[in-house]
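In this view, the complex is presented without one of its protein chains, the others remaining in place.
As written, the chain order gives the labels A, B and C, with residue 1 at the start of each chain.
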Amino acid sequence: MSETFTGLHEECGVFGIYSNVQEDVAAICYYGLFALQHRGQESCGIVVNDRGVMTGYKDNGLINDVFTQRVLADLGLGNIAVGHVRYCTSGSNTRANAQPLIINHIKGSMALGYNGNLVNAAGLREELELSGSIFHTTSDTEVIAYELTKERLTASSIEDAISAAMKRLRGAYSVVMMSPKKLIGFRDPLGFRPLVIGASDNGYVLASETCALDAAGAKYLRDLAPGEIVVIDENGLRSITDNCVDSPRALCVFEYIYFSRPDSVIEGSAVHTARMRAGSMLALQHPVHADVVIGVPDSGLDAAMGYAAQSGIPYGLGFIKNKYIGRTFIQPEQQQRENLVRIKLNVVTDTVRDKRVILIDDSIVRGTTGARIVRLLREAGAKEVHMRVSAPPFLHPCFFGTDVSNRDYLIASHRTVQEMAELMNVDSLGYLDVHSLDMIPDNYHAGLCKACFTGQYPLDISEAPDKMRLEERLTKKI
Amino acid sequence: MSETFTGLHEECGVFGIYSNVQEDVAAICYYGLFALQHRGQESCGIVVNDRGVMTGYKDNGLINDVFTQRVLADLGLGNIAVGHVRYCTSGSNTRANAQPLIINHIKGSMALGYNGNLVNAAGLREELELSGSIFHTTSDTEVIAYELTKERLTASSIEDAISAAMKRLRGAYSVVMMSPKKLIGFRDPLGFRPLVIGASDNGYVLASETCALDAAGAKYLRDLAPGEIVVIDENGLRSITDNCVDSPRALCVFEYIYFSRPDSVIEGSAVHTARMRAGSMLALQHPVHADVVIGVPDSGLDAAMGYAAQSGIPYGLGFIKNKYIGRTFIQPEQQQRENLVRIKLNVVTDTVRDKRVILIDDSIVRGTTGARIVRLLREAGAKEVHMRVSAPPFLHPCFFGTDVSNRDYLIASHRTVQEMAELMNVDSLGYLDVHSLDMIPDNYHAGLCKACFTGQYPLDISEAPDKMRLEERLTKKI
Amino acid sequence: MSETFTGLHEECGVFGIYSNVQEDVAAICYYGLFALQHRGQESCGIVVNDRGVMTGYKDNGLINDVFTQRVLADLGLGNIAVGHVRYCTSGSNTRANAQPLIINHIKGSMALGYNGNLVNAAGLREELELSGSIFHTTSDTEVIAYELTKERLTASSIEDAISAAMKRLRGAYSVVMMSPKKLIGFRDPLGFRPLVIGASDNGYVLASETCALDAAGAKYLRDLAPGEIVVIDENGLRSITDNCVDSPRALCVFEYIYFSRPDSVIEGSAVHTARMRAGSMLALQHPVHADVVIGVPDSGLDAAMGYAAQSGIPYGLGFIKNKYIGRTFIQPEQQQRENLVRIKLNVVTDTVRDKRVILIDDSIVRGTTGARIVRLLREAGAKEVHMRVSAPPFLHPCFFGTDVSNRDYLIASHRTVQEMAELMNVDSLGYLDVHSLDMIPDNYHAGLCKACFTGQYPLDISEAPDKMRLEERLTKKI
Partner (left out) sequence: MSETFTGLHEECGVFGIYSNVQEDVAAICYYGLFALQHRGQESCGIVVNDRGVMTGYKDNGLINDVFTQRVLADLGLGNIAVGHVRYCTSGSNTRANAQPLIINHIKGSMALGYNGNLVNAAGLREELELSGSIFHTTSDTEVIAYELTKERLTASSIEDAISAAMKRLRGAYSVVMMSPKKLIGFRDPLGFRPLVIGASDNGYVLASETCALDAAGAKYLRDLAPGEIVVIDENGLRSITDNCVDSPRALCVFEYIYFSRPDSVIEGSAVHTARMRAGSMLALQHPVHADVVIGVPDSGLDAAMGYAAQSGIPYGLGFIKNKYIGRTFIQPEQQQRENLVRIKLNVVTDTVRDKRVILIDDSIVRGTTGARIVRLLREAGAKEVHMRVSAPPFLHPCFFGTDVSNRDYLIASHRTVQEMAELMNVDSLGYLDVHSLDMIPDNYHAGLCKACFTGQYPLDISEAPDKMRLEERLTKKI
């Protein structure tokens, strides 16, 4: 998975801040989102709340392209803000889907940023449309906004409306939102996607990952519990746990393996350490005589360090990744495309020449990229290349906010390990055993969603096909 | 009114095309909107319909800034398109209000572009919000979209839904919209804003003004009747006249005086000729001995030609306007601001030196700009400056889609003509008599809205204050 | 000549300011150049001198595209500045040729902006190259800089060096330059190109045209005499007239007919008035029975007013030119190109329908554009179209800084007037008689260069072919 994801479903990052004083909350949001950029490179947005007046800006692009000094200044001061980064998809005109979503309703305004995927969005949307609702976007966020608004008509507060609406939303969702006077975060009852709370100098911060707390200068307090609603306003922070259920959790294991930043800590377990541990277990499960262990940058480096430490085989620097690669890099002509891997990634020849090399990555996406990387190693003189993958093979689609349902990721589902090894031209190939996944986090963690590997979904997914048909219908660029 | 309008309410331009073949309808829309650019410089948008799939792009900026070659190419081919230009207001973050609006509802997609102002938007919006509706924008367009969608739930066709919804919409509206298979235009029963139909090589074109038909290579067929709905689809063009009423029309007289382009023809009457005629009548009503008649570019030039022809006093070129002035022009520092008029507008000294000058403009907005222009003339050696205004003084706010309600325009409402003359430092000042307005178009036209001059509104405006309060509430930049 | 010029040779605009105080001279330069934008749209530049330190910025593009608020701020304060606008040619990579040119030499720095063309540039350049000189640009400006530098090695001051170098420069040149402490302007002994001096609040201003003095808030003092050097420093303004000769002047008549802005005054004669007078004489020389006189915007409007006044036939508004046309306008596809004239220029039908029309322009460039304009008039119902051109036909190339040598302009040189009339499809065609040209300025002006009409060059042009070969050799984009 050395390349970025591409596809329809999105993995996203959310951020929110509540301050007791009027200050440059947009700038703090900017730094928080900047730390979450790896969770979404397609579009980004910030909405600032200045005494109930919400001013927002969002566009396609990276945080530091979209938010210039002037755009940030135009957002002005405020005491609440929410921000969002969204996944990179192919369409250039999908600006309408950028978040946070700002809407007006009978009780005022709200702004929402969302990470996840609703299994029953199609049904909810149809029901809304049948009562005359109109939709500007194709995203679940608008469905959630409608559900909250409907409940808000009769509920005595926005948090009561959220609590009621959550009973109707099925799937993965971590939402950060604000009403005129409150910053609110809530997380689905199974806790698919992470969401954490931090304490800042003047109030509180909500974020998808702890690395964003660090960047925003906030101290980690705790993860939101699955099903929890957290409300922050002038009276401080309070928690609503009506929707917290006793069933097993379903935290996406891929947050540990790939999505989150290595310096983040999810539910008490450090991501870098979890990846090291995946590497260690891989060394135990698939040992091989070799001279050096290298990782594919950046996704395979942590596990490679774990494999090396466990096996006693030296860890080496196998590749240099060109750090100036960006969105705007010009693709070479067809005849030079072969060369593109080398432009992004160059072998450190001394590390691998005349050596038996163990190559670690966290997954195999398209065989072609992997095969090119292996070829680079052989051209540089590697005697043997043993590939080790720090996750099991993807066999089943994901319906909870990742792109794993994309066919590219399911390449392994109709091939034997031996066939994959031949495709990549490696001397041996080993995947992490699926039963090891629960041991990756610090404490044995039985509440992980591993459905993409096992096909055992933590939630009834019988409505998912409707959602997919809806997405197909709505994938008109609007 | 030598400067562009600024303010909250918008005057806009709409364009639509239906073609029997798959072609570059986006490009034709681009040329049409380019000819309508004077009706709105804030934002613009084009939506292309390719067999039901609607692809749109809209942004703040002028047509040829927003629509680059690449953006146009990305819109692709299609057989229907609608476009919109919107007025220049101060906010830079109001991109959400750009049109056309694209929405999905239970029966499919639609895209709407709108020119006008609803008097009862506040009431309609509140009613919608009370049933759980959410709003992404602050514009009337979204209210109209909701009303159409609601009616569409029970109507047998989109045109039936429009016909039913029009009974609830009160105010000025000229709308161009498309459903997956139809291009539709409709106009309010009083006909405040213009809307014309043209025949193109492969179908039909709808536009706010005939100059856009010319630019799009289409031949003028006729104006839509007030209250008329025109539907264009694979069966050709048909008209629905359910909402056409027998009451007097109320075409905005300011379309002749200022808004429309001089080369456009509205309801059979050429705009340039109407302005010439206003100048002629001004000469009859306010004669003065003088040596030359000049106009303030560009808005006063037509009337100046009419005044000169009627009075026999030679028409002269009084000013050169710098034609490179654009949005991005850097404002001078405070101490040089005095100089700004001269940077935009320079006197042709030979024309006015030692002369008695009649200076024509179509209105007086801020006295300050006018006073500066008069000062330029005196510095260039004009012996006398007699100002003539080719419209009556604004005395009452407009509620039908113009900015005349802005206080700047009502400067005359609490000043005598003599006080205004002193403010401008002119030797004499004369306004066009309000009774002459009906004679400006080719044929005596009793159906003009002159409310901004007379206070006699063609429609019950008792709901207007609600609308203004709503706008105040919503003028949060979202 | 309703279209902009295109070609290799450039017509340019120069501006300079000397202030007794440290101030925002860059901003004043900006406003001055903005008024001279019509003299060159390819590139522009400003150099500010802050106590001898010269900071410059130049780029391809229009003044208000290149000079953003930030770029202007970066230039900082100073007490001298020079600026330049350069003609629009096709190449996009000729940024190296943008001016002012800044160079260092043994005695310090200098910055030069230049308008004109040297006949003997090729010879001077070869001589310099033979002594080891290297050239970064293909422009004459660098040759002039070298000649000044060489003389400066032995001269006691920069003005002495200029005086000596001028004896070697043959051709048209109006130069504005600065040394660390002086603002200097000089003009070739025949005075081909204009250059004027104005007094500003804190010092002096030099500019190609008086309209730039107006924009910069300066009062016109006088034109530089042909051959004069004007030096402005802390001691005020002084004049050096060593190179002023007694021979007849050779002011380019096209400055009156086309290049300069109508509100400028050249050598005491107002440009608008000169053009009116050309129109008057045209009426006397080529009368015709007609109903209306119209001009092609913007170049034909002044002469049309003159023709109308002289003939007694009413002046009418024949066309509306879309004022939003800019550099970035997207060209239509081949099949729509026919339509492009109409997008830029639309007929005011009422003015010409069923009328005998006299159409005035200042020249005929490509017959094709003219023919399209005539077709527009006929489609709008004009009964007859009589074309009158307010200049004689171009028959000979220009070697003094205009583009008239371009073949497009010499279309008339191998056609009879009758053939031209047929090409344009007009009912009659008349050019201004060449002998009338001396009467266009206010006082009979025998010192005009009319070589493009007569072939009688005011200067030995035997070296010009070398220059043209040089340009061909150097037209490698560098």
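Keep in mind that, in the parts below, contacts are C-beta pairs under 8 Å (C-beta built on N, C-alpha and C of every residue); 3 or more make two chains touch, one makes a residue touch a chain.
Being a predicted model, the structure only gives us computed values, none of them experimental.
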{"item": "Among shown chains, those touching the left-out chain", "value": "A, C"}
{"item": "Hidden-chain contact residue, picked from the options A:V348, A:A371, A:A421 or A:M468", "value": "A:V348"}
{"item": "Given C:T149, C:S208 or C:Q310, the one touching the chain that is not displayed", "value": "C:T149"}
{"item": "Missing-chain contacts mapped onto chain A", "value": "24, 27, 30-31, 34-35, 37-38, 62-65, 67-69, 72, 211, 214-215, 217, 261-263, 265, 270, 272-273, 298, 301-302, 305, 309, 314-317, 319-320, 322-324, 326, 328-330, 332-333, 336, 339, 342-343, 346-351"}
{"item": "Where the unshown chain meets chain C, residue by residue", "value": "52-57, 74, 92-93, 96, 101-106, 109, 126, 129-136, 138, 142, 145-146, 149-150, 153, 474, 476-478"}
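Quick note on the criterion: only the chains that are shown with their structure count from here on.
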{"item": "Gap in Å, rounded to a whole number, between the CA centres of chain C and chain A", "value": "60"}
{"item": "Rounded Å distance between chain B and chain C, as computed from the means of their C-alpha atoms", "value": "37"}
{"item": "Chain C, residues touching no fewer than two other chains", "value": "none"}
